[in-house]
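A single protein chain has been removed from this complex, and every other one stays in its place.
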Amino acid sequence: MTNAAEFSGVTQSYGETIAVDNLNLQIEEGKLTTLLGPSGCGKTTTLRMLAGYITPSAGTITINGVDATRLPPEKRNLGMVFQSYALFPHLTVADNVGFGLKLRKVPAAKRRELVLHNLDLVGLAHLADRKPKALSGGQQQRVALARAIAISPSLLLLDEPLSNLDARLRVQMRSEIRRIQAETGLTVVLVTHDQEEALEMSDVMVVMRAGKVMQTGAPATVFTAPANRFVADFLGYENFLATADGSLLTVRPEHLRVGTAGGTTGGAPATGLNLPAVVTDSVYRGVDHIVTMTATDAAGQQTTLVSTTRRDTLSSDQSGVRPGDRVLAQARDHEIVRLAA
Amino acid sequence: MSRKPALLLVPGLVFILFGFAIPSALMLLAPPSTPTADVFARLGAMLTDPYDLAIIWRTVRIGLIVTVACVLLGFPIAYLLARSTSRFAGMWLALAIFPLLLSNVVRTFGWLVILGSQGAIGQLLVILGVTDQPPQLLYTELAVVLGLIQLFLPLAVISCYSAVAQVDAGLDHAARGLGATKSQTLWKIVIPLSRPGILIAGTLVFAGATTAYTTPYLLGGSSQRMLSTQLFSYASVSVDWAAASATALIMTVLVFLVSGLSSLVSRKAGVTA
Partner (left out) sequence: MRGRPVLGTLAVLGYIIMIVPILFVVSTAFTAGDALTFPPQGLSLRWFGEALAYQPFISALVSSLQLAVVSTALALLLGVPVTLAIQRGKIPGKSLVEGLFLSPLVVPELVVGLALYQQIMIGLHQTSFVALLVGHTVLLLPYAVRVTGASLALADPAVEEAARGLGASPLRTFFSVTLPLLRPGIFSAGLLSFVTSFNNVPLSLLLQSRQFRTLPVTMLDYVQQSYDPMIAAMSTLILAGTVVIAIVAEKTVGFAKIFGGINK
């Protein structure tokens, strides 16, 4: 397993504020790595340092084993897709895709062939002579992708590439990007704040917060075993309960069940969670039924619990809970995640 | 480009410093072979001399009248065009802006034809039998004021237009829906919200009107001297550098005073709003 790029001790600060703090990160060759985190976590700064648009305040960045820390962007041979697409408005689609090839002095005939091949890859060969303005957002996105791939980059960098697309197109483009990556075998680094996007697309997920890496791993690992409360929070865990020994337990809302005092829906678990709680709210929301409760955890802290259940699997006594009802919040052992505090 | 942006500034900076900033400062404070003390002595003399004071007062008075008139005429044009749904609105706006491209000299000549002794108004009054002799309309303050309004009204229209266009028309509808009349909507909603643009319009017009040369020269003549025509005659007829500098100082201070005042007012309004 080799690394296409590597950050060692990289720090980026603007005056007082530190955007990236002593980052150590390996980008594995041939994999799709996502940098995931809320805005201001340093993910975009990290990507822009890799691309060469920002020079780190400290540390080194190597690309294919060569120190590239101070190399200008045009000497790095990386393909970047910008959030705004950044297509050249005065050039046709074909000239946009051929821009990098022309700079590499690829002969005209060969260039035309490569342009068409790459446009074909994104399914837009028929729009080669249009100007970017005449394309839809999704089409512009594909042209930007084709333009970045056309130069056979050593890495493909995607900066929130799907955030300007509507929901349906976004989901479609996720698998499209995966397909293109599989066909080209490119190493891809993708920046996103969308956990669903990261989970679906990544080989490796890097969760960041305030300039630091919180957790790195395969999506399934990170999702089922978040390293700390921040990662769990970001991946949609709720229901945080302190234990007597000082660690923190969490259960996803869809795993938390509401048991009534008389009988329980899933049968009372022998082990696991069985915590008395008081219902504060009970609402239908489309496919889900959501019950909100308050309970006191083992550390004596008052805490809010949320349980979501698909309506079609709902039992009558569960749907009948009213605010004020005394219930039991229940989860099985394997559904409970123990976090380092 | 991003590495050495300061270098891009150098030629422009050198040019504007040596071609503008330094010569202007020297002209105002230390004209050639004239001690600075002389400039200030002349300035003091002018500020007490009735003839010079009359010129200063006329300049300020004409500037104020023209400013008020341009805002009074320009805002309605801007407001009606900005709120118009007619497909000719763009054409009317273009017609109001077009004079800005046209030579001041050409625009001012029109008044010679209208106000001159052989001109349209004079002839009309004689034909109608109001007077035997065409009245003296040219070389009056009225002529200068009319000429300056014509010159600077397009500027007022543009400034007011961009201000009114920024005020969401939905606010007009909301106010009307809450029971405000058309004029209440105008006075309570549109005018307060477009005040910064109106202020800019007023400042630009005042600065332009108090320093314009062509109009007072052609329509005011020697009987309606303003600071600009006076400055030119000091510089090229009597070649009195101290007097020219002193006059230029008065003119410059006047313009800076009004622009400073207007930015102060708009800043204060911004704080309370």
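So that you can tell them apart, the chains are marked A and B in the order they are listed, and the count of residues begins at 1 in each.
By our rule, a residue touches a chain if its C-beta (ideal position, glycine included) is under 8 Å from a C-beta of that chain, and two chains touch if they have at least 3 such contacts.
Fair warning: this is a prediction, and the values are worked out from it, not measured in the lab.
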Seminar exercise, completed: Where A:A4, A:L87, A:L158 or A:V321 are the choices, the one touching the absent chain is A:L87
Exercise. Per the definition of touch given earlier, which of B:V113, B:A169 or B:L261 contacts the omitted chain?
Worked result: B:V113
For this session: Using the touch rule from the top, list residues of chain B that touch the missing partner.
Result: 1-3, 5-6, 8-9, 11-13, 15-16, 19-24, 26-28, 31-32, 72-74, 76-77, 79-80, 90, 93-114, 116, 118-120, 123, 146, 149-150, 153-155, 157-159, 162, 182, 186, 200, 204, 207, 211, 213-214, 217-218, 228, 231-232, 235-236, 241, 244, 248, 251-252, 255-256, 259
Seminar exercise, completed: Residue positions on chain A contacting the omitted chain are 51-53, 72-74, 76-80, 82-84, 86-90, 99-100, 103-104, 147-148, 151
